[in-house]
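Only one protein chain is missing; all other protein chains are in place.
Now for chain A:
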Amino acid sequence: MGRYVARRLLQMIPVFFGTTLLIFLMVYSLPGDPVAGLFGDKGASPSTLAELRHKYGLDQHILKQYWDYITGIVLHFDFGTQFRNDRPVTEVLGDAFPVTIQLAALAFAFELVFGIGLGIIAGLRAGRLADNAILIFTLLIISIPVFVLGFIIKMVFAFQLGWIQPNVSNDQLLSEMIAPAIVLGGLSLAYVARLTRTSMAENLRADYMRTAVAKGLPKRRIIGVHLMRNSMIPVITFLGTDIGALMGGAVVTEGLFNVKGVGGLIYESITRREGSTLVGLVTVLVVVYLVTSLLIDLLYAVLDPRIRYA
């Protein structure tokens, strides 16, 4: 087990270099000149352009740029400098990630609690009224695009009822984060509910369930331990990969609710061709993906005793 974890952690190293190089090359191949964009519609003096390119290392060969960038990260934890505003990228990441983590954690808690809850209710009452109601509800959520849901929530709860603030302020209060978290977690909630429902409905008919009932175990134990533990594997898999998606893919939600997080930063870095910022962001997200997938693999063993890691 220990060796397995160590091996998985070591595997992250080539993945880290591979993804950073790929992203770096992709940003490099984007058309346009990030430095010329800084001058707006006005003409730029060619000598200032050359000086700025030199300052950010853009006049070097792409592989040399990548080498300098990676040695900066590995040796000094230096992710480079943003062209915009001349800020160190570590500072930019340090501003954006705490907000995003807060938002993603809330959204995750929301989809976990309500998604699994609804899934259990539907799964245990498969084919009956509650199941159908939940089916329709999740269908509705899946079919509404995120920005429509966001606008509706803003309109109804912020402007007509006045229960919440329409936007997240610079203080990023937890209470302001609830609405964007619901919007962000809504889609995944529907998936989680459906996965849980199907998995449970299937396992209800499994042999070990019949055995447990025949043994005369109390109902709470049958459902809580025998059924739940086995039904959670596909759900956990989905939840694990969803953490990364919640953190990196919240562009629309962040824009709608004025959350200054990672999603908006990624979008902006792409349009501005800010290679160093983008690679920094993606690197952190890749690490998040890797670590959560490791955690999930370990959780499999906890949930299903048949799975063993040497």
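The rule we apply is simple: contacts are C-beta pairs under 8 Å (C-beta built on N, C-alpha and C of every residue); 3 or more make two chains touch, one makes a residue touch a chain; residues count from 1.
We take it that contacts and distances are computed from a predicted model.
The listed choices are "Peptidoglycan glycosyltransferase", "Lactate utilization protein C", "Lipid II isoglutaminyl synthase (glutamine-hydrolyzing) subunit GatD" or "Peptide ABC transporter substrate-binding protein"; the UniProt protein name belonging to the chain that is not shown reads "Peptide ABC transporter substrate-binding protein". Of the options A:52, A:122 or A:179, the residue whose C-beta touches the omitted chain is A:52. Residue A:87 is the one among A:7, A:87, A:128 or A:210 that touches the chain missing from this view. Among A:26, A:62, A:99 or A:144, only A:99 touches the chain left out of the display. Mapped onto chain A, the interface with the missing chain covers residues 1-2, 5, 9, 30-34, 36-48, 51-52, 55, 84-87, 90-99, 101, 154, 158-159, 165-167, 169-172, 254-260, 264, 270-273, 284, 287-288, 291-292, 294-295, 298-299, 301-302, 305.
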